[in-house]
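Can you keep this structure in mind? I'll have questions shortly.
Let's look at chain A:
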Amino acid sequence: MASQSQAQAQAQMHAQSLMKLDNKTSKRSNMLLEQNVSRPRRDRVGLGAFAFLFAEIIRYSQNRVLGIQDLEAKLNEIGQRVGVRMFELSMWREKTVHREMRVLQTLVFINTVVWRALFDKQADSLERSTENDDEYMITDNEPAVLKYISVPKEMSSFSPGAFISGIVEAIARCCQCPARVTSHVVPADGLPLRTVILLKFDKEVMDREKRLEAGK
Partner candidate 1 sequence: MVVVYTIYIFDRHCECIFYTEWNRGRSPLSAERSAAAATVGGRSDGSKEPANTAHAVDGTGTHLSGDSQRPLVWPTTANSTANRVSLESPRNIAMEEEAKLVYGVAFSTRNIINKLNSKDGPQGGNPGGFMSFATNTYRLHYYESPTGVKFILTTDIAAVSMQPVLEMIYRNIYVEYVVKNPLFNVDPHTSSPIENDYFRAVLNNYIREISSTTTVA
Partner candidate 2 sequence: MIHALFIINRSGGLIYSKNFTQQVAQLSSNEALIFAGTFHGIHALASRISPAPKRDSVKDTGIQSIDTKNFRIHCYQTPTGIKFIAVTDLLQTKLSGALNKAYTLYCDYALKNPFYNLEMPIRSEMFDTKLHQLVQSH
């Protein structure tokens, strides 16, 4: 304890000397680097910085794949790595004692908590497919990560939202509701980047859901 408080005092002194040198930079480093990880609301990353990074991720992947499906799979995989970590962080921040396992609860968790942590807003809609019981759709009208991306005509079937679907897929798996998740660009009036994340839950998940429903 003693050494800890000493370290704290040192850090404070250091911060003060920084403040003397340049008030502005020390304030900024306060905001970004010295922020507590449990306070999620205010820590934002510049969209421009992210856009450049994401563009490079796509370029990098594009040079190492054979086709569009391959590229989407690659982005999905990268998204999954983000998703697993995101899940851990969200659970810890939410301070909930239990973990969602039911399909609907999982979906709502993704729709609200995860989306807010990632994009600072809720997803625009959450729907169940009218054709298949095991299919659900999360729609985002303007996904922030895709804001600057224009897919060339010769690749029109490519959906850069595969990255988001990867995140969703990993979170669904962590919630014990494994699903196959794909993303599709479905433009609407004035919303050229409207993206639908389609979750198709595995058969055993749906079976389990039925048993749980029956057991009630």
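Keep in mind how these were chosen: all candidates are chains of the complex that A comes from, given by their letters.
Assume a contact is a pair of C-beta atoms (placed from the backbone, for glycine too) under 8 Å apart; a residue touches a chain by one contact, two chains touch by 3 or more; residues count from 1.
Predicted model, so just to flag it, every value in this text is computed and none were measured.
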Options 1 or 2: the chain contacting chain A in this complex = 2
Request  = Using the touch rule from the top, collect the residues of chain A that touch candidate 2 in their complex.
outcome  = 48, 51-52, 54-59, 62, 148-152, 155, 160, 192
